[in-house]
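What follows is one structure encoded as structure tokens, with my remarks underneath.
With one protein chain withheld, the remaining protein chains of the complex are depicted in position.
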Amino acid sequence: MESLLQIGVFLLLLGAGYFFGRRAEARHYRSIRAGEDRLRHILVLTDRLPPPGMLQDRPCMVNGNVVISVDFFKTIVAGLRNLVGGNISAYESLLDRARREAILRMQQEAADLGARAVINMKFETSRISGSAGSAVGAVEVLAYGTALVAPR
Amino acid sequence: MTILPGSIPPDRHFPYRQPGNRSISAPEKTGMLITNIEVIPNTRVLKHLGLVQGSTVRAKHAGRDIMASIKNIFGGELVSYTELLQESREEAVKRMKEQAAAIGANAVINVRFSTSAIAAGASEILAYGTAVLVEEH
Partner (left out) sequence: MTLLPEGNPRLPEHINHSNEHPLREFLKLLATVVVALTALAFAISLLAQWLSPYIPFRWEASAAFIVDDAVEQEFGTPAFEPEQQRALAELGQRLLLADRAAAAAAGRSEGLDIPDEAFSFQLVESEVANAFASLGARIFVTGSLIGSVSSENALAMVLAHEIAHVRYRHPIRSSSSALVLQVAMSAILDDASQAMLEGLLSGTGYLTAMSFSRRMELEADERALATLVKHYGHSFGADEFFRTVADAGADSRWLEFTRTHPNAERRLQVIEQSIRETVPEPASPPALAPLPPPLQAAPAL
């Protein structure tokens, strides 16, 4: 009886994680694509030197970060993948969203400064532990770079 | 030659790279040049195209896990994990090249790698750089 209850709770959490998680992810991707279109004019490059034409610009460090949590469904799928092996597509989509969101926030900060481009962009990704310590709780992605603001 | 637990046998230093087998990043294999320098010698950058990234999150499987637990007692190189991470890195670079090819680039400069532990047993390998169109001088 008790084990039946445990299975029931597990399936409920799994269903909630799947349903709400998929909706949140789809919504987030839509907003990411809209943001990328909106901020497309702020160039993001990993070049270390300012491109010709921007050599007189004022450099200014900008960053954007985001913390996204996993849902229960992703955790279970990752657990199964750990037994079978292969790409964990659940986490891949999570990290893809987080990276693109972080870049958007960095671009937004650059746009607020009036910059035209962000160069020498780097990522920092880290894991924020969940309640059980070893379980994934959330993932933080930081995108930082040097924004080049056109001289007045 | 005796192999003690914890040692790395000499001919196993580079199990995945034999002489004559160039790495997957070599341009003659895929037509796309990957480099982490700013200016490629003997070439001229025609056009910057933008940021491209490739990433994978790979999990080990139960077999590798058990071997690793055993190695935790004896020490030594975890060859299966080394191969796993190398495969992941190659896959990440491949995805980055795919993005670059999709926007019409033929080289990616200022490439950076980033590895992070996402969960116990799952690592994310990220490769990102600036896609450019180059031509030889």
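Labels for the chains are A and B, by order of writing; each one numbers its residues from 1.
Heads up, the rule we're going with is that a contact is a pair of C-beta atoms (placed from the backbone, for glycine too) under 8 Å apart; a residue touches a chain by one contact, two chains touch by 3 or more.
These numbers come from a predicted model, not from an experiment.
Asks: I'm checking contacts with the chain that's been left out. Which of B:Met32, B:Leu51 or B:Val93 qualifies?
Replies: Answering carefully, the residue with contact to the hidden chain is B:Leu51.
Asks: Please identify which residue in A:Ser69, A:Ser89 or A:Gln108 touches the non-displayed chain.
Replies: A:Ser89
Asks: Contacts of chain A with the missing chain: which residues?
Replies: Contact residues on chain A toward the absent chain are 2-3, 6-7, 10, 18, 22, 36, 39-44, 51-53, 73, 76-77, 79-81, 83-84, 87, 89-90, 92-93, 96, 117, 132, 134-135.
Asks: In the complete complex, the non-displayed chain touches which residues of chain B?
Replies: So the residues of chain B touching the unseen chain are 45-55, 62, 65-66, 69, 95, 98-99, 102-103, 120, 131-132.
Keep this in mind: only the chains that are shown with their structure count from here on.
Asks: Any idea how many Å lie between the Cα centroids of chain A and chain B?
Replies: Centre separation, chain A to chain B: 22 Å.
Asks: Touching residues of chain B toward chain A in the complex: what are they?
Replies: Answer in residue numbers: 38, 48, 50-51, 53, 55-62, 64-65, 91, 109-112, 114, 116-122, 124, 126, 128-130.
Asks: Could you pull out which chain A residues touch chain B in their complex?
Replies: 43-49, 51, 78, 81-88, 91-92, 95-96, 99, 103, 121-127, 134-136, 139
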